[in-house]
Each structure stands twice: as structure tokens, then as C-alpha cells.
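All protein chains but one are shown in place.
Moving on to chain A:
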Amino acid sequence: MSEAPTHERGRTVKHESATLHVTGRASYIDDLPEPKSLLHLAPGLSARAHARVVSLDFSEVLAVPGVVRVLTCADIVGQNQVSPVHAEDEPLLADGVVHHVGQIVFVVVATERGIARRAARKARITYEDLPAVLDIATAQSGEEDLVWRPLTMERGQAEAALEASPRRLGGSLTLGGQEHFYLEGQVALAQPGEAGEMRVWSSTQHPSETQHLVASVLGRPHHLVTTEVRRMGGGFGGKETQANSCACLAALAAELTGQAVKMRLDRDDDMMTTGKRHDFSIAYEVGFTPRGDILAVDMTLSARCGWSADLSGPVTDRALFHADNAYYYPDVRLHSRAFRTNTQSNTAFRGFGGPQGIVAAERLIEEIAFATGQDPLDIRLRNLYGTGHRDVTPYHMTVEDSISDLVLTRLAEQCDYRKRRAALRAFNAQSRILRKGIAITPVKFGISFTATHYNQAGALVHVYTDGSVQVNHGGTEMGQGLHTKMVQIVMREFALPAEMVRITATTTGKVPNTSATAASSGADLNGMAVLDAVTRIKSRMIDYAAAKWQVSPQDIRFTTDGVRIGHEIVPFRQLAWEVYFARISLSANGFYRTPRISWNPATGRGRPFYYFAYGAACAEVTIDRLTGENTIDRVDILHDAGESLNPEIDIGQIEGGFVQGAGWLTTEELVWDKEGVLKTHAPSTYKIPACSDRPRIFNVSLLENAPNREETIYRSKAVGEPPFVHGVAVLHALSDAIASVDDYRRCPRLDAPATPEAILRCLARLEGEPL
């Protein structure tokens, strides 16, 4: 009847593809009907970390029946360059020098994928090795080779304040990287068209960038290339730039052969060649009062970036943006260093450097808690951003919307943190082999692309004469439910049922010049663009109806019973038909740009974020002192999604984000050997959480009655990345359990990933004599 029930009904909509998912009928790129005489690509990978390519011999490759040709950089028609930030340091195919084990040197074009894969192994490449830098420690000790300018954020006088602090300590921590392990690997299908056109179906989070790079590799203007993606089988940042190579190579091969070409990477090749989450080494100094009030912080965050810049600049920037997490640092200096190494080029991954910065902030808290003998929760509460005071970040943005105190306090009460903490300590006093730990950590996550120009979006909405609606926008669906939320907006505005609104594949042919679906911004940006488009059509319909029925526009409302025009109810489809008949357009573009934001990296000042998303997590764990094995026994999360667009989808993001974050900090370990070969390049050796790794008790709730203070789409908040950070609670709970063996005297300084081995090492350090 009214708008509210529609809205409520809309909020419980299931994922728009759920039925397709469970019946196997949802199509991913590799499932699309294959064009006639489709050719397939397989990559040939560098076997050396850093070397000059002396010779390439493909005679045995070409001798394999079914092999059509081999492509090297010499075959590239346009630019051999796919750096997403125009650093010009990322050739699509290696050009004379290889920079990491797994870099694509050539591709084999064959009639079958299996033939291409087998043939690729028959290439003979001779190398002349060059000195290779494989890790941060080596990079730090040598001549500084950075892929991006360092960033410094400074407020006050960190050095002087440290000197003046009554208590002061310093240390370092290391954080491992993380493989995305999207279940659908990198894949693209390219089909040449007439007059130089190229259509590319790509599993990409950034269709516009894929389009631009394909055009550049082919030496064509953008308008000849169309990129399309209906859905991805997971992205997590791993398809923001890393999808480009497959798309460009497939398009190049399609261009050169005149045939359709598909490139789908085998999982091992995917993991060997694509970038991952940045691992970090962080050096910190903190000054504080005897009560545990932070006075000064000085931190240097160094990242292993891999062989090219990719997105390492913005990633290391964002690490600094979050190195305060939810805490006010009176005097502060933060510094980033983005080291070039001869490993995979690290890239975007859910959180985009933010989680690494946050782990550093939480280490400071933990250090202070042990140094002052207090509950870390009290140190956290003591140092949170205030409102109206103690509210300026290291990048000089005033935090206007801090609710960390409310969230932390409420969660601690809800999950009975203090009582349980005491009970666990009592348990530990009685238990020799098993030890339990608990920790509660907050998150404050900045929402907006720090590259200000990315904060724009477009949408295209068509109402057809039968009242059905097609909606399209610049965002991509990777499982996060973005398309569902966009459909909900249309449903809510027109008061239509789900079956009358169809969302279509994301394509550069419908909405151009889009931003990556990244930085949690998908629903914020595209939602407002969709709303804009719908509002335009709505107002045309209203104007028409007002004139025909002679009522004021205020007396026209879209309800589930139809459009209420004065006292009359007109079916939506009838009004749509009449508007068409009156020769008024039922199609509209929508556009949005985020207001109020600015950022100047040169000065380290600005308001890079429109707002912050908040939350807190409490984790309880048990460790086994004999082996370092552990379980996550219970997790409670309270999360701020503003006025959630779809609570069930948002809770799904939180549950999934938490488990992914916990995986990053526990079982997910990337191991390279001393030749720079990634040894964990398949799920047999790289262990993402399995079903039994989820918390045994897992309570997730959304913060109620907490509309976004800013004018976002229906006052909701972005929910993609912030929940990933909740995994940090597990690291600190493990640390708390470990600390028990030393009677909580020393900060365990547990680095990540906290594998059973890392835990046993930490225990050995604290125990002296075992058991």
C-alpha cells in the first residue's frame, strides 16, 4: 500500500542469481556457448626470478599437432604495456628481461586448451640470470628500489613527542600476503567483429580498464572494443587489474588469427602469475602514559610490491590511512615504502592495504596493554577517536561520525567479554596443554576511492511499454550482491515486484568510463546512479500523469497496487504505455559523483573518505601447546552497515569477510623458495579456510538504527571490505592464549600468518623450557 512495506519487502530479496547458482544454470565466461572454430591460449611462464632472455626456441611447441602459433611481445600490434597506473613498467608479454618466476613470456595458440597447455611446456628458453630481490628484508638492505613514491603523513611532532613520552617502546611485525583464491580462475573470451571491432567477455572487476588496455594493446580507439561481464566467480580485488592480461592476450590472438579465442588459466598458472595481497614489514615506535594513553606514534610500513607498480601505490597509501584504525594519535608520523621485488606483482585484495595498517595499530594497543598490565580492551577504549575533540586523523581529516565507543562497548556487553575473559584465565591456570584466549578488536574503515576521480558512477535504466524494467550500471557482480541491491532500488522506487526488474550484464557498451567495482564502493556509487536514472524516468511519468489527471505531482505515488494518481490507481504498465504513446522517453542515464571529498598526496592532507564504516569483533580460541594447532571457538561481531540495503546479503558479507580475514592471519601462508619459486601455488599447498575452520559459535549482528550521517543511498553504508578486518580479533585471541604460558608478562608479538608453526615458535620463545 505504502512505500514502507515495499521497502521492507525489498530488503529481504534473495540474491538475484540464487536459483541459477544452485541449479548450475548461472553462466560464467567459460560456460558461454563457444563460437565456431574457437582457439585456446595457454601461457608460457618464466622459470627465473630475474634474467635476460637469451634465446627462445619454439620449434618443439610448433611441432605439436593442433598448435596454431606462438605469440611473443614481438607480435603485439599496439602497446606492450598494461600498467593500470601508467607506470609503464608492466609489459603484457616479457620483453627481453623476465622479472619473476611465473611472468608470462609467450602464449601458445591451439585448437584445444589441453594441446596449448602441453605444448607450452615444450618451449626452450635460455636465460642469463640477473640479481634478484625476493623479499622485503633483502629489498630494505639494498639500494632502495621503489615502485611508487613513498607517502608520509604527519601531524604534530612525532619525534619530539616520543622523546618526551614517559613510556616508550618499539618493535616490528611482519604480515604475510594472501592469495585471492577466487573459485573461478582468470578467464577471457575475445571475438573479432567487423571493421576492427573486438568484443571481450572478461571475468573482470573493471570492465572499462580492460576495454582501454585491450584497445591499447591492439592500437585501437576505445570505441572499437566492448567488454562484458555478467558475473564473476569471486573477485576480492584479484580481478581489478589481474583480469587484464587474459583479456588482452585473448584479444591479441583473436586479432592476429581472425578467430574467437579463449584464455582460461589453470589454477597453478593463475597462482604463479597473478598478484596477491601485499605482505608487509612494519617498524613502530609508540610513546604513551603509564595509564596507556597514546602520546606519539612513528611507523614505517614497508610492502613487498612485486615486479611492477600495479596498484601498490594506492595500496601502500591506504595502509597509512588505516594505520590509526579507530585510535587517535596526538603526534604522529607514518611513512610507506613500496619495494620492488622479483615476485608476482602484488595487487588489490579486499581491504587494499587497510587491514595491514590496522594490524599495526592493534599491535601498538597490545604492546601498551602488556607494558601497562591492562586488558587490551581498556587500552582500546581509552584511545578511540572522540567526537568534537581528539578527532583528527594523521591525514588531517576530522572524524565526524565516530561510533567506535558505542560499538565496542555494546559488543563487549552483548558477548559477555569481561566475564568470559576471567573464566578463560581460570581455565588456563588449570590446563597444561590446551590454552584459551580472547580478544575484541574494532574497525573503522574509510569509504571512498582515495583516487578522487574514481568516485563516480553511471547507470542506464529502461522502462518498457509493458511496465517491465531493465537496469544496467557500471558495477560488476562478483558474489557480493551488488546487482541484487541495484534491482532493489528500482523495485523500491517504482514499487515493482522483483520479476518485473531485470538486471543485465555489465558492459562498456551501455555505461561507459566506469570505475572498478572496488573499495567497497559498488553499491554507494552505482546505487546513487541507478536512483538518479530512475528518478528521471519517474519524474517524466509524474509530469505526464499530473497533466493528464490534473493533479499536483505531490499527489502521485508509486505503490505496490499501482501508481496512485490523486484518488485513482493506475497500473504501472498502463502508465508506462501512455507515457510512451505520448512520445516521452522511458529510458534514462543516471550519474553520481561523491560529494565533499578531496585528497592531496603531496601534502598528505585532505578528506579522502566520505564517511567511515564501523564494527567490532570478539574472538575466542583454543591453542594446543604441543603442536600450535588451534580452533576458533566463538566469534561475535557487531557491524555497522548504516541502514542496510539488504541485511541478509550484508550479514553474508560479514560472515564471509571474517572467515577470509581469519584465513589470511592463520592458515594462509605463501611460501617462496630461495630461487623465487612460489611453492604454494595450488589448494593442495595453500590452505584457505575449509568448512570446519569457521567459528564453532558464530554470532553476527548489524548495528540497529544507525543510518549513515552522510546522504548515501537510503543512508546505507558500504559493506564489502570492512568486515574482512574482523579477522584481526583471531590473531589477538591467539596471542592472548600464547601469553598465558608466560603468565601474561610479555607481549607475544605474534606475527601473521599465525600458522601452527608460527604459534609453536612463539610459544617456544616465551616458554623457555617447554612444559
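Here is the rule we use: contacts are C-beta pairs under 8 Å (C-beta built on N, C-alpha and C of every residue); 3 or more make two chains touch, one makes a residue touch a chain; residues count from 1.
In this section, contacts and distances are computed from a predicted model.
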item: Listed names "Fe(3+) dicitrate ABC transporter permease subunit FecD", "Rod shape-determining protein MreD", "Xanthine dehydrogenase small subunit" or "Sarcosine oxidase subunit delta", with the criterion being the UniProt name of the chain not displayed; value: "Xanthine dehydrogenase small subunit"
item: Selected residue (touches chain absent from view) among A:Asp89, A:Asp135 or A:Asp266; value: A:Asp266
item: Full-complex contact with the absent chain, from A:Ile433, A:Ala547 or A:Ala582; value: A:Ile433
item: Residues belonging to chain A that touch the chain removed from view; value: 14-15, 17-28, 30-31, 114, 117-118, 121, 180-185, 231-236, 266-268, 430-434, 478-481, 622, 624, 626-631, 648-649, 652, 655-660, 667, 669, 671, 679-680, 682-685, 687-694, 696, 698, 700, 755-757, 760-761, 764, 770-771
